[in-house]
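All protein chains but one are shown at their positions in the complex.
By letter and in written order, the chains are A, B and C; residue numbering begins at 1 in each of them.
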Amino acid sequence: MELGVSDRVKPLVDAVRRMVRDDIAPLDLEYHAEVGKHPSGDRFRMTDRQVEILKSLKDKAKAAGLWNFWLTDSAKGYGLSTVEYAYLAEEMGAVSIAPEIFNCNAPDTGNMEVLERYGTDAQRALWLPDLMEGTARSAYLMTEPQVASSDATQISLKCERLGEDYVLNGEKYWATGAGDPRCGLYIVMVCTDPEAAKHARHSMLLVPSDLDGIEKIRPMEVFGHDDAPHGHMHIRFTDVRVGADAIVLGEGRGFEVAQGRLGPGRIHHCMRAIGRAEYALELMVKRGMTREAFGKPLVDLGANYDIIANARIAIEMTRLLCLKAAWMMDHEGVRAAQPWISKIKVQAPLMALQVVDEAMQMYGATGLSQDTPLARIWTDLRTLRFADGPDAVHRRQVARAELRKYSNAAP
Amino acid sequence: MELGVSDRVKPLVDAVRRMVRDDIAPLDLEYHAEVGKHPSGDRFRMTDRQVEILKSLKDKAKAAGLWNFWLTDSAKGYGLSTVEYAYLAEEMGAVSIAPEIFNCNAPDTGNMEVLERYGTDAQRALWLPDLMEGTARSAYLMTEPQVASSDATQISLKCERLGEDYVLNGEKYWATGAGDPRCGLYIVMVCTDPEAAKHARHSMLLVPSDLDGIEKIRPMEVFGHDDAPHGHMHIRFTDVRVGADAIVLGEGRGFEVAQGRLGPGRIHHCMRAIGRAEYALELMVKRGMTREAFGKPLVDLGANYDIIANARIAIEMTRLLCLKAAWMMDHEGVRAAQPWISKIKVQAPLMALQVVDEAMQMYGATGLSQDTPLARIWTDLRTLRFADGPDAVHRRQVARAELRKYSNAAP
Amino acid sequence: MELGVSDRVKPLVDAVRRMVRDDIAPLDLEYHAEVGKHPSGDRFRMTDRQVEILKSLKDKAKAAGLWNFWLTDSAKGYGLSTVEYAYLAEEMGAVSIAPEIFNCNAPDTGNMEVLERYGTDAQRALWLPDLMEGTARSAYLMTEPQVASSDATQISLKCERLGEDYVLNGEKYWATGAGDPRCGLYIVMVCTDPEAAKHARHSMLLVPSDLDGIEKIRPMEVFGHDDAPHGHMHIRFTDVRVGADAIVLGEGRGFEVAQGRLGPGRIHHCMRAIGRAEYALELMVKRGMTREAFGKPLVDLGANYDIIANARIAIEMTRLLCLKAAWMMDHEGVRAAQPWISKIKVQAPLMALQVVDEAMQMYGATGLSQDTPLARIWTDLRTLRFADGPDAVHRRQVARAELRKYSNAAP
Partner (left out) sequence: MELGVSDRVKPLVDAVRRMVRDDIAPLDLEYHAEVGKHPSGDRFRMTDRQVEILKSLKDKAKAAGLWNFWLTDSAKGYGLSTVEYAYLAEEMGAVSIAPEIFNCNAPDTGNMEVLERYGTDAQRALWLPDLMEGTARSAYLMTEPQVASSDATQISLKCERLGEDYVLNGEKYWATGAGDPRCGLYIVMVCTDPEAAKHARHSMLLVPSDLDGIEKIRPMEVFGHDDAPHGHMHIRFTDVRVGADAIVLGEGRGFEVAQGRLGPGRIHHCMRAIGRAEYALELMVKRGMTREAFGKPLVDLGANYDIIANARIAIEMTRLLCLKAAWMMDHEGVRAAQPWISKIKVQAPLMALQVVDEAMQMYGATGLSQDTPLARIWTDLRTLRFADGPDAVHRRQVARAELRKYSNAAP
C-alpha cells in the first residue's frame, strides 16, 4: 500500500505549490474583490479583469503542463493514480480559485468523468473538448427543493418521453457553477419512471443550459454569499425539450452514473479540504508567534500548544485516511472503496472546519474578517458536510459495512 | 437564590415574546433585504422603508410600555433585576433586529449605562435623552488593529492634553454600530499616560462622531458581511480635538469604566445567545418532524434523538448558569460576579453555536441558505467568542479564581 | 424558583461537610483496606474493625441529628425539600462510605421510600424500623442477565400464584448491597402475567433474603472490584415461596412502584456525583499548584488553566440543572419532573467522569493508584451511566418530550 508522493508526481506537486502560492494566491483576493463590478451591475457577469486573471493564469498553467491532472487511471494526460492526484489536489485546495486554474475544479472534473466514462462518442465529441480546454463550464443538477435529496430515491424532476424528445418539468437547486456565464452544460438527474424499482427510476441527461423553458430563479446563498459569478442556482424547468440522444447510458441507469461520478468527486473534495486545513494551521501558527498579549507571544498562552498539536495530529491522520481511500479506488475499484470514501467524507470536512475555527480564534476578530481568507474557507468547508451526501448518510454507510462483517454472527 | 420568572416580569415576557414572533420576525427579513437599496448606493444609509420599519415597531413597543428594560436595579423605568431582565433579553435575542425595537440592543445599552452610572449631570443631559428615546445611537471604541486588544493594557490610541482640549491620534476598529447614520456618540478608550501603572494608563472619553479628523476607513466584515447599516467600522483619529469635559470619571480611570460597562454587556450577550439557541432548536425539531428520507421523518433517523436531547440539556444548563451569573450581579455586585460572568461568557456562545450548527445540519443545505435565519444567527454568534474578550481570556479568569481558593494551600 | 441553600439547611450542610471531611474521610481508607481480612477469608463478612467504624460514625451522626435526611416532603424527620436535600447529598457524595453514615445511601433510601409510600401498615412495621435505624440493609432486584433490562418491559423473572403464596423462579444480577451480611430484604420486580398489557405485566415483591431457594451465585465485578462487603450480586431463585402479602400495591403495579422509586433515586445519584466532581477538582487544583515540572507548577503548564476552567464551568452548570430537576420534583411532581430527571441523569455522570479523569491526569500515574481516591471514584461513577437506565434511554426520553411540544406542528 504505497501512499507516498511518487517520484513522478513530486516535481508536479512542487510546481503546483509554487504557482498556487506565488501566482494564484495574490490574484485570488483581487478576483473576488471584482465580483459585482461588472458595468451591468449583474454579479453573475465577469468583469474584464476577472476574465483576464483567469485567462492569464490558465495559460501559464497550461504552458507549464499543469493541466487536467484529475483524469486518473487513463491513457490520456498524466495517467496519475488517485493517490498521486491527492497530493496535487491538496495543494490546489488551499486557495479558492486555484483548482479551476489547473482545470481541476468541481463540478467540472466530475462532469468530464461522466462524459469520458459513460458518454457515447457523439456526446464526448460535443461536450468534452471545450471542458478539457477550460473554456466551457458545466453544472450537475441533482438536489431538489421539495425532497430530502440525501435520499436520492426521492429525486422527482419529471421527465417524459415525447416522440424523439424528453420533456422536463420541475425544479433543481444548489446547482453549483450554473451561475457562471460560461456554463453551457447541465448534467441532470431526472425521474423517468416513478413506478420502477427504487434504483431504476432515474436517468441522467445532458442538457444544454440555454434551452427554452430553463429559468434561473435565484442564486442560493451560503452564509449570505451568492458565490457569484460561479453561483449555486435554483433552476426551474418548464416543458424543456431535449433530444433522446442526450441520455447517458440509457433509461433507468441514473443511479449507476451518479455513483460512478460521486466516488472520485467526494474524495477530491476531501483532498482540497485537507489542503485548506494545512493552510489554516500555517496561518494560525504564524499569527500566534508574532502577536503578543500579556507580555508573551500568543502561542505561549493558554491552551495554544495543545490546540496546535491537536490540529497537526488531526491533519496527518485525515490525510492518511484520504490517501488510503484513494488507494482503495486505484486498487480495488469504486465499489470496494465506497465505505472508505464515506469514512473520509465524514472526517475531512469536520477536521478542516475545526482547524480553521481554531485558526480564526487565534487571530481574534480579524480571523472572521476580510483581512484573512479564513472565514471564506470556513463557509466553503461547511457546505461539504452536505455536498455529495450529508455526514449522517455516510456514517450510516460506514456502520452498515461494519455490520455486514458479522451478519451471520451467532449470538 | 430565586432564578425563576417573577410574577412581575411574566406578563412582560409574554408580551415581548408575542411582539417578537408576530410583529418583528416577519419584518426582520424585509429589513435586511433592504440593505444596500438606498438610491445613493451607500449601504450605510437606510432606505425609507428601513426607517419606517424601525419607527413603526419602536412606536408600537413604546406604546405597549415595552421599552428600556435594561436599566436594572434603578429607580427609573421598571427597575428590573438582572435575573428578570434575562428572561426578556432571551426573547428579544431570537430575532436579529428585535433588541433595538425595545431599545435594548448592544452597544447602546452598555453605553447608556456608562452615562447613567459614571457621567456628570452635563454629560447625561447632553447624550442620554436621545439614546433613551431610541432616536440616537452610539458606539464603543476599544479594540485596535495594532495590538491584541484582549490584553486591554495594550490599548494605545494616543490622547494628549492641549490646553482645554484632548487631542486624539490613532486607530480603532470593530466599532460596532458606528456605521449607522444615527450614531452620534463614540465612547472611546484612550491612552492618556503610557508610563503610568498598568491599570491607570487609560481614560474613557465621550467623543461626538462628527468631529474633524475622524475618518471611517472601512467597514470590517464578518464572514463577508458588512452588517450594514449598523456596521463594525475601522476608524482613524487624526488630531481630533475634544473638550476636557468629555472625560468620564477622570484621567486614568478608563479601566474602571470599562469593567463596569462590560459586566452587564457580556451577560446580555449571553442571554440573547440562549434565546437564539432555543429558537434554533425549535426550527431543528420542526424540520426533523416534517421532512422525510428513507421512509421516515428525519428525527427518527441516525443520531437525531441524541442530538436533540443533547441540545435541550445544553440549553437548560446554560440558561441556569446565565441566571446565576445575573443573580450574582444583583446580589453580590459586579466584582464578585466577575468569575460568573466569565463562565457564562465562555459557555453561552459555544453552546449556542453548537445547537445552531446541528440545526443547520438537520435542514440540509437549506440550513446554510437565505431560506432560514440559521446561517445569519451562526455568524452573529461566532463573533461573541471574541466580543468583550475571547474565550481564552475568560477561561483564564475562571481558572485564576479557582486557584485563589487554595493559594495558601500547604503542599 | 428558589434554588439556593435555605437558612434551615445551611447549618446542616456545614455540619455534614465537617463530619465528612474530618471524621469519615480518614476512616474511609481504613474501612476499605479491611475488606477481605475477615478470619474466614470471606470478603463478604465484615471484620470487627469495619463493624466498629460504621457503628461509631453512625452513632456520632445520629447523636448530632444528622440522620435520614432523604425523607423529603414528609412530616417525619426534617421534611426537607428535594432542593435542600441536594446540598446535603452533594457533601455526602464526596466520600465513599459517607452516605451510609447518615443513613442516606442507595439503594436503601429508595427502598425505604417504596415502603413508606406504597407499603401497607404491616409491611412498614415489618421492615422500616430497622432500615430507618441503619441496622438492617436492603437490596433492589430488577436487572436480569438474559434481557436488556434498560427496556424494563422485558423483565421476566417468573412469579406464579400458588395458593397463598407466590413462587419465584429465575435470575437477577447487579443486586447492589445484596452481598452485605446485614441485608435482610430484597425488593424484587417480577413478571406476574407475561400476557398482560406491556406495563401491567410486572409486580413488586418484598422478599426476605434468607428464604429457601435463594442462592447468591457470584458477585458481579466492576472493573475487577467486587465492592465487598456491599457487593453487586448475581442471584438465582429456585421455587422460592413468599406469602401473598409480600406484594406491593397489587399485581400488575410493578411499573408504577418502579417509576415512583427511581425518580428520587436517580436524582440522589446525580447529587452525589456532583459532590465527587467538586472533590476531584479540589484535588486537581491542589496537586497542580504544588507539583513542579519544567521549572513551573503544573497548573502553569499546557492547557491546565483551560482544563480547570472548563471543569468549574461544567460543575456549576450541572449542579444548577440538578437543583432545577429537584425543584421540579418538589413543585410539579414526579411525572412532570421526569424529563428533567432524565436530563440530569445523562449529564451528571458524564460531567463527573470527565472532571475526575482530568484530575487523574494532573496527578500522573499516582492518579490511578491507591494513593488517591480518584480511581475508585471514577469506577463508581462509570456505573452510573447504566444504573437506573443507561444514557441512551434517558436521551430518548428527553428527545421525546421535546417532540411532543410540536406534535401538532404544521409542516
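As a working rule, a residue touches a chain if its C-beta (ideal position, glycine included) is under 8 Å from a C-beta of that chain, and two chains touch if they have at least 3 such contacts.
Owing to the predicted nature of the structure, the values given are computational and were not obtained by experimental measurement.
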Of C:58, C:230, C:286 or C:376, the one touching the omitted chain in the full complex: C:376
Chain not shown: contacting residue from C:26, C:79 or C:364: C:364
Contact residue for the chain not shown (choose from C:225, C:241 or C:331): C:225
Chain not shown: contacting residue from A:33, A:217, A:317 or A:336: A:317
Contact footprint on subunit B, counting only the chain that is left out: 302-303, 305-306
Subunit C residues that touch the omitted chain in the full complex: 143, 145, 148-151, 154, 174, 220-225, 291-294, 298, 301-304, 360-361, 364-366, 368-370, 375-376, 378-379, 382-383, 385-387, 390-392, 395-396
Hidden partner chain, residues of subunit A it touches: 1-4, 281-282, 285-286, 289-290, 299, 304-306, 308-310, 312-313, 316-318, 320-321, 323-324, 343, 346-347, 392, 394-403, 405-407, 409, 411
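Note that in this section only the chains that are shown with their structure count from here on.
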Farthest chain relative to subunit C (centres taken as mean CA coordinates): A
Where subunit A and subunit C are represented by their mean Cα positions, the distance between them in whole Å: 53
Distance between the centres, which are taken as Cα means, of subunit B and subunit A, whole angstrom: 37
In subunit B, residues with contacts to at least two other chains: 304, 392, 395-396
